[in-house]
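Note that one protein chain of the assembly has been removed; the remaining protein chains are unaltered in position.
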Amino acid sequence: MEIISKFKREWMLLVVFIILALAPVRHFLEQSMVTHMLIQLPALVIIGWLATNFFPASWKERIKEWNRWGISGMAFAIVIMLYWMLPRTLDAALSEWPIELVKFTTVPLMGMALGLSWPLLNSIAQGVLKLEFWATFMRMGWLYLDLPDRLCSNYLLGDQRILGQLLLVAGTIWAFTWMLRIVFGVNLIKT
Amino acid sequence: MKTFLITIIIVFSGSLLLWESTDGGEAFTAETARRLDVQRNPRIIPDWRLEDQNAEVFSLDAWRGHFIVVDFIYTSCPGVCLILSSGMKTLQDEFAMAGNDNDLRLLSISFDPQTDTPDRLREHLVEHFSADPDYWIAARPTSNEQLKSLLDFFKVVVIPDEYDGYTHSAGYHVIDPTGRLVAIFGFEQLPELRAYLAQALQTEEHHGNNQ
């Protein structure tokens, strides 16, 4: 029973990935900067992350030899993240199919790298990275909100502004829950 | 040790990747990238045959030997096209009608050929911006394929906006006398464009006189 359900979940992940890659769904999500960056990309990362749960233990051991303390995995994840934070690569993914293909492979790979490396990471490093990610949310939100010009040729300025607001809201909620947990020991989300 | 090695490789190749994909840390957006690209690698423009405001065939080759500034517009545009067009008007007064042999030519291409009939183009050009049709022509592509090849060549992106109009890459595209696309200026860079043209036209004149 256990094995079957695990098997099923593995397939579920693949199905979700294929659905995301289907042309209509892809076009729908890529129509707006908001859904592209806040739904499609995070979904691909999460799929990659969850996929690591189904890796055989022997693989993980082999990878771990090359990924002590999760350092190389994090370095990989950060490079990929920076790459997809460049406005022009996002534009290119829309106009050139090879780049779109690269997106659909590297972003889940980044998720896998995160899934394999985050638990191995020293808790101090986790803290620094978490704050850095949070700060990136706030910085990007602010930037998108204040920039007079569009960053992506394929998206409207209004879209960019909405994304900026959403990032700031998300960052604020994140900071708030984080604070509740650390200062008062309140866990809003059971982890 | 293995981790160390692979981390070094990742960081190194990652930096290289980011360096390469931003043209050496200079172009982060597609817009700056296309400007930088033509600056570094000027491209010969194909000889498109467009339909001008008098419904006649217009060939870009007819203006070979002149500097040409091209902008992309649609006549029902309420925003940035108006700024571009008034910039073109400034260029017309300053450089095109200056009265020497190597003067400037201006071309406004509509990317909305369904709406922008020759009549509308003429109205836009002559009535709204008092253009002199000897120097400034408005034209539309004659087919969808031609429109696509035009936009692809100039890497101009046009997307529909929420007011039934378009949001699009707005800039002045400079074509030199040998028919190459050599520079792109943003709509906010009119002063820079004027300085560029002043110098380019002057060197061209010297060049002509020496021959």
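In order of appearance the chains are A and B, and numbering begins at 1 in each one.
As a convention for this text, contacts are C-beta pairs under 8 Å (C-beta built on N, C-alpha and C of every residue); 3 or more make two chains touch, one makes a residue touch a chain.
To be clear about the criterion, contacts and distances are computed from a predicted model.
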Protein name as given in UniProt for the chain not displayed, "Lipid II isoglutaminyl synthase (glutamine-hydrolyzing) subunit MurT", "Signal transduction histidine-protein kinase/phosphatase MprB", "Branched-chain amino acid ABC transporter substrate-binding protein" or "Cytochrome c oxidase, subunit I": "Cytochrome c oxidase, subunit I"
Chains on display which the left-out chain touches in the complete complex: A
Touch criterion as defined above, residue of A:Ala23, A:Ala57 or A:Ile182 at the omitted chain: A:Ile182
Touch residues of chain A, complete complex, unshown partner: 123-124, 127-128, 131-132, 134-135, 138-139, 142-143, 146-149, 175, 182-185
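Going forward, only the chains that are shown with their structure count from here on.
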Residues on chain B engaged by chain A in the complex (per definition of touch): 2-3, 6-7, 10-11, 14, 17-18, 21-22, 27-33, 157, 159, 161-162, 167, 169
Interfacial residue positions of chain A with respect to chain B in the complex: 65-69, 71-72, 75-76, 78-79, 82-83, 86-89, 91-92, 95, 149-158
